[in-house]
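For this depiction, one protein chain was excluded, whereas all remaining protein chains were kept in their positions.
Note that the chains are named A and B in the order they appear, and that numbering of residues resets to 1 at the start of each chain.
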Amino acid sequence: MHEQFNFAIEVLGTISFAMSGSFAAMQKRLDPFGVLIIAFVTSVGGGTVRDLLLDIPVFWMHDLLTCALILGTSIFAMIFKSIEKNFKVTLFIFDSFGLGLFTIIGVQKGLNAEIHPFICIALGTITGCFGGIIRDILLNRIPLIFRKEIYATACIVGGSVFLLMTKYIPLSYTFIQIFTILLIVAIRTLAVKYQWQIPKFYGHDHNSEM
Amino acid sequence: MHEQFNFAIEVLGTISFAMSGSFAAMQKRLDPFGVLIIAFVTSVGGGTVRDLLLDIPVFWMHDLLTCALILGTSIFAMIFKSIEKNFKVTLFIFDSFGLGLFTIIGVQKGLNAEIHPFICIALGTITGCFGGIIRDILLNRIPLIFRKEIYATACIVGGSVFLLMTKYIPLSYTFIQIFTILLIVAIRTLAVKYQWQIPKFYGHDHNSEM
Partner (left out) sequence: MHEQFNFAIEVLGTISFAMSGSFAAMQKRLDPFGVLIIAFVTSVGGGTVRDLLLDIPVFWMHDLLTCALILGTSIFAMIFKSIEKNFKVTLFIFDSFGLGLFTIIGVQKGLNAEIHPFICIALGTITGCFGGIIRDILLNRIPLIFRKEIYATACIVGGSVFLLMTKYIPLSYTFIQIFTILLIVAIRTLAVKYQWQIPKFYGHDHNSEM
């Protein structure tokens, strides 16, 4: 049952990031194949780095479903886009859900590989953020992680809460998964909506270049 | 005999991308060591990612020839450059040949590792495109993949044709290799020459940033 739910999380995360990649690529006017490739890289990027770090087989190498899902999603996105014009919000939501879903998967895979919980948070954050970072670098967009938005922060908080709850709170594992995934989405969404910023207690510096 | 021809393909691909990396670096006025490093990264980048994904030993780690070839090529390129000034075309041709050669190598290595053909196309595209992408990111150039040119598209088409021909057409394997490599080079060259573009059936979007 856990297995099935984890599978569902992976499928949803793959679709979410494929969506965000497709829209980002379409906004940059890439041709359909370019859109497909950006969707692919955005979707598998984080998990690929995670698997390489854990030294386990890269998940999509022997998994046709992932590739099929990404292909289907990007085609759907392109058709969908041709009808409606502005998807800023949809895109943002998909990116946020992908972030939440992949972060929790990353933390879990780390725990399964008997990595120290503290390091698992880093691993989850990488899994969640990396796909979007590659997408933004390839598309010459300012990486989200660098924008004023709270982004990686949401992953770190969500991952930490997940670890604490699974360890100390006697609730169904599945419930904790759903809760922390929604927590990450909520933190990011609210942060953008209300322009949350973590106070920078360090002073300003006029040399913006080293 | 297959082995020998595959070896020839690898050597030609290594030289082609080392050339394109050297010229791109020289156009950005890097010093000779910088040129060497960019040539190296451009040349081994795609194959390195491919080998990491396939979880096989990284090809250049125990292969002095590759490093020697890259060193020789970049020195040759620098001397050559000092005579003649404009190599836009030469550079483009080398980049296109590298693209074709490495894409087919990537698809083959995937098949040898018993990866599903569909995934092998993705692997071939990554092998072909990644070196140039790293080169462009390091040199702060707009990644080719993002320009209007047909680039990744050529890899996907070439890789697919290679798979279909090897499976259904009773021709010599070597002939099919040469044919598909030249096909990728031809698609890209003609696409640039005649400004081919794949129609974007999705509408325009005024928010170019998410």
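Everything below uses one rule, namely that a contact is a pair of C-beta atoms (placed from the backbone, for glycine too) under 8 Å apart; a residue touches a chain by one contact, two chains touch by 3 or more.
Since this is a predicted model, take the numbers as computed values, not measurements.
Asks: In the complete assembly, which of A:11, A:71, A:156 or A:192 touches the absent chain?
Replies: From the options A:11, A:71, A:156 or A:192, the contact with the absent chain belongs to A:156.
Asks: From the list B:78, B:111, B:161 or B:182, which touches the chain that is not on show?
Replies: B:78
Asks: Using the document's contact rule, name the residues of chain B that touch the chain not shown here.
Replies: Residues of chain B in contact with the hidden chain: 23-24, 26-34, 36-37, 40, 48, 52, 57-58, 60-62, 64, 67-68, 78-79, 81-82, 85-88, 91-92, 95, 137-141.
Asks: Considering the entire assembly, which residues of chain A contact the chain that has been omitted?
Replies: Listed in rising order, the touching residues are 52-55, 115-116, 118-119, 122, 125, 129, 133, 137, 142-143, 145-146, 150-153, 156, 197-198, 200-210.
Quick note on the criterion: only the chains that are shown with their structure count from here on.
Asks: Provide the C-alpha centroid distance between chain A and chain B, rounded to the nearest whole angstrom.
Replies: 29
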